[in-house]
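Moving on to chain A:
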Amino acid sequence: MPDRLVRAPYPMTKVFYRPALAQVLRVDQLTQSENLLALRMGTGEPLNHEPGQFVQVSLFGYGEAPISICSSPKGKEGFEICVREVGTVSGAIHDLEPGDWIGIRGPYGRGFPVVELEGKDVLIVAGGIGMAPLRSLVGHIRDNRRRYGRIIVVYGAKNPAAILFKNDLKVWFEDEGIELYVTVDSPDESWTGRSGVVTSIIRDLDLGSSASMNAVVVGPPVMYRFVAMELFRHGLTEDRIIFSLERRFKCGIGKCGHCQVNDLYVCRDGPVFRYSELLGRSEAVEVWAPEEQ
Partner candidate 1 sequence: MAPLKQVVSSEGLFDMLREAMKELPVIAPAERKDQPGFHHFARLQQAEDFVPDYVTTTLPPKKAFFQPSETLFTFTTDQPPALELVSDTEHFVLAGVHPCDLAGLDALDLAYSQPPAEVRWPADRGLATVVGIDCMPDDYCFCSSVGTCLTRQGCDLFLTKVDRGYLAEVYTPAGDTMLAKVRTWEPTEADIRDAEQWRERKVERMTAHLEADPAEIADLLEAGGLAHLWKETAERCYSCGSCNTTCPACFCFDMHDEFDLSLKTGIRRRTWDSCQLLEFALVAGRHNFRQEREQRVRHRWHRKFLYLYRRLGRAYCTGCGRCSRACTADINLVDVTNALIAHARKAADHA
Partner candidate 2 sequence: MVRDAKINVHHLTRVEGHGDIVAEIRDGRLEDVKFAVVEAPRFFECFLQGHSYEEVVHIAPRICGICSVSHKSAALKATESALSVEVSRQTRLLRLLAFNGEVIGSHILHAYFLALPDFFDAPSVFPLVQTHKDSVLRGMRLKRLGYDICEVVAGRHTHPVGMIVGGFTCVHSEDDLIALRERIVQGLEDMKETVRLYKSITIPQFERETEYVSLTHPDRYPFYEGAIHSSEGRTISTSDYRTAIREYVVPHSTAKHAKWNRREYMVGALARVNNNFKLLSPTARQAARDLGLEVPCHNPFMNTVAQVVESMHCLEDCVDLIDEMLSHGLVARDESVRVVPRAGVGIGVVEAPRGILFHEYGYDDDGVCIAANHVIPTAQNLANLEADMREYVPQILHGTEEHITHQLEMLVRAYDPCISCSTHVVHLTVR
């Protein structure tokens, strides 16, 4: 069993589970199953989030679901979320139109260690909807580009039609300060870019001997172990690999117990963790490793 998580105290907010209200400003359909929504809090105040944090989004009558904030904290007008339709709440989110009201609790959780990463090189690895929180991180880095070293973004999508944030990708591609690689699992005739899983891209990357390289990885559960293996091969150590985990959240504040990964509450202690913090926590990356106790 590893050490207990040593982190700064969590802000002393108090929670009554009643969300604040926010209004939908814009809805953009990104893909067949993903929408981008721009929101503004009813109070008109900014959300004040860190990249990697999430909000609990309420559609009254349908329920609540944790959704990452996908815009940079510097966003002038409200904030953005990107939602994939998978079930009840996300389905109802997809029926929203500009002007509609929804409920928001948060921002909650601990985001990416943007301050600690300052001065370092960052490899950002995104799989599928994992791009959502990472878009916030990339946005933040671009807003503060001078503070960071080399930035590489590797993004894998299922197929060309499933690629999110195509407009952003175009901008990043133009951006000299970002090395961008986009790959798809199953290409079609129109696709001229790379194909294959993200690990194959990472394998071929020249990360140099840079000892200051850190990796930030967000994607489906199966991705983590394979990506980590590649990163080890490049010489990254566990404390320089950063994951964001997805679990079931009900309360979002470390009470309801659903998101627990061994002793950690993903919603409160995470969702962002360094791999070193997850070592020995058998429920974190693997689905089930019975031999590991």
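For anyone wondering why these and not others, all candidates are chains of the complex that A comes from, given by their letters.
The definition used in the following text is that a contact is a pair of C-beta atoms (placed from the backbone, for glycine too) under 8 Å apart; a residue touches a chain by one contact, two chains touch by 3 or more; residues count from 1.
Everything numeric in this text was worked out from a predicted model, so none of it was measured.
Undergrad: With reference to the defined contact criterion, which of 1 or 2 touches chain A in this complex?
TA: Candidate touching the shown chain: 1.
Undergrad: Over in the complex, which chain A residues touch candidate 1? Could you list them?
TA: So the residues of chain A touching candidate 1 come out as 1, 4, 9-19, 21, 23, 42, 58, 60-64, 86-87, 99-101, 103, 108, 220-221, 246-248, 250-251, 253-258, 260-263, 268, 283, 287-288, 290-291, 293.
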